[in-house]
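Entry: chain A
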Amino acid sequence: MIEIDNVSFRHGVAPVLQDVTLLLPKGGLTALVGPNGAGKSTLFSLMARLLKLQSGEIRFDGMDVATTTSMELARKIAILRQDTHVTARLTVRDLIGFGRFPHHRGRPGPDDEEMIEKGLELFELSGLSERYIDELSGGQRQRALVAMAYVQDTDYLLLDEPLNNLDMHFARTLMKQLRYLADRYGKTIVVVLHDINYAAAYADRIVALKDGRLSAQGTPEEIMTADCLGALFDMEIVIETVRGRRIALHHAG
Partner candidate 1 sequence: MGRKLLALSLLALLSIAAFLLLGTRGNWEFALTFRAGKLIALICVAIAVAVATVVFQTLCANRILTPSIMGFDTLYALFQTLLVFLLGCLGYAGLNAELKFLLELLLLGGGAFLLFGLLLGEGAQDLFRMLLAGVIFGILFRSVGNLLQRLIDPNEFAVVQGALFASFNSVNTGLLRMAVPMVVLSTALVWWRRHRLDVLALGRNHAISLGLNHRGELFFFLSIVSILVAVSTALVGPVAFFGLLISAAAHEVLRTHRHSLILVAASLLAIIALVGGQAVFERVLGMAGTLGLVVEFLGGLVFLAMIFKRGMA
Partner candidate 2 sequence: MTRTRDRSKRLQGVPAGLFWLAGPVLAGLVVASLLTGVADLDLDGRFSGEAVELLLVSRLPRTLAALLSGASLAVAGTIMQMLARNRFVEPTTAGTAECAALGLLLVTLLLPSSSLFIKMIVASASALAGTALFVTLIRRLPPTQPLMIPLTGIVFGSVVGSVVMFIAYETDLLQYAGVWMTGEFSGVVKGRYELLWGSGAALVIAYVFADRFTIAGMGKDVSVSLGLNYRQVLWIGLLIVSQITAFTVITVGMLPFVGLVVPNIVRRTMGDNTRQVLPLVALTGGALVLASDVIGRLIRYPYEIPAATIFGVAGTAIFLWLLFSRQAQRG
């Protein structure tokens, strides 16, 4: 369970987050959505301990991110930022292997190798395992990074806009893989997403932020209404149901 308790954050004097309180139960895929500047990435960074909390508390299964050691948290939460640029010239296998570091601290054992093989297979990287990451396409590199987060073998997986560099095909594949991780392994996954339709299609829960405050939360059915989205993005949004799915037509109108 992720408990976000009264979290506020300001950049200088400008408030970015104000009194966000949120409870995310264990398991399932949660999408964090909202317009630009709503504070999604800041909330993500605070959860991922990339930013220091100014006020409030965040706990994963009772582990306080402010007081728990980073190494301990690394076995609880894996994070992936959107702008992760790995410039080091590593093979795909080595890169993914570093995801095991919090467990073996430099001395990998057979179970680490096994986990790496599983990661390579799950993310269809087996054929590329000895390639250097600077020789991969953007989509392949993104998959390798997700695989790295996967082999970290944590209960929680936080991803910040992971679809950014991916074409339609890989975007769908990635969302399906995340779905699979949640369903098959019971992982708790939080994804910051830009596209509300992706959120609706794959998430169990949608959390919407606006102007640094919690604006709405609920199942996709509850969030995907013209009223709710219209208020969130300050524009008229038409919701259509196509083959039983709700689709936001934000380009029209």
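Throughout what follows, a contact is a pair of C-beta atoms (placed from the backbone, for glycine too) under 8 Å apart; a residue touches a chain by one contact, two chains touch by 3 or more; residues count from 1.
Per the selection procedure, all candidates are chains of the complex that A comes from, given by their letters.
This one's a predicted model, so the numbers in the text were calculated from it and none came from an experiment.
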Direct contact with chain A in this complex, candidates 1 or 2: 2
Residues on chain A engaged by candidate 2 in the complex (per definition of touch): 48-50, 69-75, 77-81, 84-91, 94-95, 98-99, 101-102, 106, 127-132, 134, 149, 152
